[in-house]
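Note that one protein chain of the assembly has been removed; the remaining protein chains are unaltered in position.
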Amino acid sequence: MTPDVFLFWFLALTTVLAALGVIISANPIYSVLSLVMTMVGVAAIFVTLGAYFLAGVQLIVYAGAVLVLFVMVLMLFDLKHEIHAFTRGPVTGAIKIAAVGLLGGMIVGAIALSANSLMKTENNGIQTVIEGDSTKALGKLLFSQYLFGFEALGVLLLVVAVGAVALARAKGGTHAQH
Amino acid sequence: MGRDSFEIIVNGVKMIVIFLMMVQVVPILVWLERRGSAFIQNRFGPNRVGPLGLLQLLADAVKFLTKEEFFPEKGIKFLYYAAPVSALIPATLAFLAIPLGAPIKLDTFEMFGQTWGPYTFLIQGYEIGVGIVFILAVSSLAAYTILMAGWGSGNKYALLGALRASSQTISYELAMGLSIVGVILLYGTFNLTDMVTSQQGPLSFLFQGHTVTLGWLPNWGIFYQPLAALIFYAAAFAESNRLPFDLAEGEAELVAGFHVEYGGFKFNLFFIGEYGHCLVASALMVTFFFGGYQIPLITPDEMLVHVQGLMGAGNAAAIVNGLLHHVVFLIKMAVFVWIFIQVRWTLPRFRYDQLMDLGWKTMLPWALANTILTAALIYVAHT
Partner (left out) sequence: MPLGGVLFIVVFLIAFGCLMLWLASKLGTQKIADPVKYQSYECGIPVQEKKDTKISVKFYLTAILFIIFDIEIIFMYPWATTFKDSLAAGQGLYVLLSMGAFLLIFIFGLFWEVKSKALEWD
């Protein structure tokens, strides 16, 4: 086993186990910390593929920003009732069974669909890994082929910001002043 | 360049040595901080143990190790113990990615009856192509350590401290990230080694097709990006939760912040992490704006020729040259670490709203202005 192959299997196994931890752990805090671990694992796999910048962005945006918000929210709400409601009771049991069935179906389907390509050993039409730094290529593509999407994203983020501020300012609910 | 056992062993040992260096610097910094604060406040400071109180470091280490093991009854065991251990990781990973000295180029040599080399060893844990992005990425993981400690302690003051610390950290991460855009524009790369290399020699730049040279100034980033340097350094203070931005630990309201339930060596690990962030910030200041490991006005290659003139050509000269540049880097870094300490004992603490206003309404717009100005200037200079 070459170091590269070992590294891939190690990272893949860690990532999948962490992802399992997200859905298995009953405590939401552990769930979200496992999700952090999953993101870090995915970033490391990006590195093995030569996508260094993407790996960094994965960490900065998902692990460093989005999930910090998740952790903060979970830590500050008292979730005892919710934990109880989501781990016990007949409705929850039915949902669990349905979820297991769904997952099993997805796995069977994925294997059935990809059995052909799994058997093949030669290149499945996937482009070979870009050697060296792919960041500059990314920057050039962003400003030529995908310029419209890039500018549209700026507008989208603005709309999201406006929406968040509007929601936070809304009066009502448990925090109503009057 | 093939990889053999010698190279792998040297690289592994090098990483551990750099980490241990970081750990060893912490007690020295603590001593410096206590003596320095005493000097500023016209007190004596620690002066009982050993000459100038220097053995205080050793006494502190022994004290940390022999403290009683403590676990709060409402704590969560896994998170409570995992937090201090993981506190070491972000700062160390970031510090290892910074070039700390000129690369050492070794010719072939004989050892154990075999011929080895030639090798190029970097005085750096590992070289990463996207250096800055890597450092920002691992530093952003530091928030989890704080949140884990705050939650795992089972204490509401710890949780509030963790919340304020992480909220503050993310507010200043924006200004920091944006100030770096100006730096990247200037050098056109993420790679820290390339940044250092492009700062060598005297100040000279291209302006509308003419090369302007000022022979008496080094070609340092600070002369191109003074505003970015200021914003970056100020944001680094906030990121490492030090005064004047230490609201996370405001004693009057929060007892001691997220580490209120920690004592002994567990607290010491947090301490190492926190000082590690100061070291990373100082090292990045040197790398971005003050020429990295280079001696002003002399490139490492020219210096190598001088050293070889003294010692004769050979591997010894290459090693001495590398270590010389490492010492230069450490001296430059020490200046910024001292400013960290000086500021801590000179400025009062901000109020929370002032802190947030400074981050969002002052530093973020200025960093934005810096980015636009830099881009416009580069455009004018190059056309």
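Letters A and B mark the chains in the order given here, with residues in each chain numbered from 1 onward.
Heads up, the rule we're going with is that a contact is a pair of C-beta atoms (placed from the backbone, for glycine too) under 8 Å apart; a residue touches a chain by one contact, two chains touch by 3 or more.
What you are looking at is a predicted structure, and each value in this text was computed from that prediction instead of being measured.
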*Check each of A:Ala18, A:Val32 or A:Val47 against the chain that is not shown and name the one that touches it.*
A:Val47
*Absent-chain contact - pick from B:Gly177, B:Pro244 or B:Pro300*: B:Gly177
*So which bits of chain A touch the chain we can't see?*
3, 7, 44, 47-48, 53, 57, 60-61, 64-66, 68-69, 72-73, 76-78, 135-136, 138-140, 142-143, 147, 150-151, 153-155, 157-158, 160-162, 164-165, 168-169, 174-175
*Determine and list the chain B residues touching the chain excluded from the picture.*
11-12, 15-16, 19, 64-74, 81, 84-86, 88-89, 92-93, 96, 125-128, 133, 153-157, 159, 163, 167, 170-171, 173-174, 177-178, 181, 184-185, 188-190, 255, 260-261, 264-266, 269, 352-353, 356-357, 360-361, 364-365, 368, 371-372, 375-376, 378-379, 382-383
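Following the convention adopted for this analysis, only the chains that are shown with their structure count from here on.
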*At what distance in angstrom does the C-alpha mean of chain B lie from that of chain A?*
30
*Can you name the residues of chain A that touch chain B in the complex?*
29, 33, 36, 40, 43, 52-53, 55-57, 59-60, 63-65, 68, 71-72, 75-76, 132-133, 135
*For chain B, which residues are in contact with chain A within the complex?*
79, 128-130, 133-134, 136-138, 140-141, 143-144, 147-148, 150-151, 159, 162-163, 166-167, 170, 173, 190
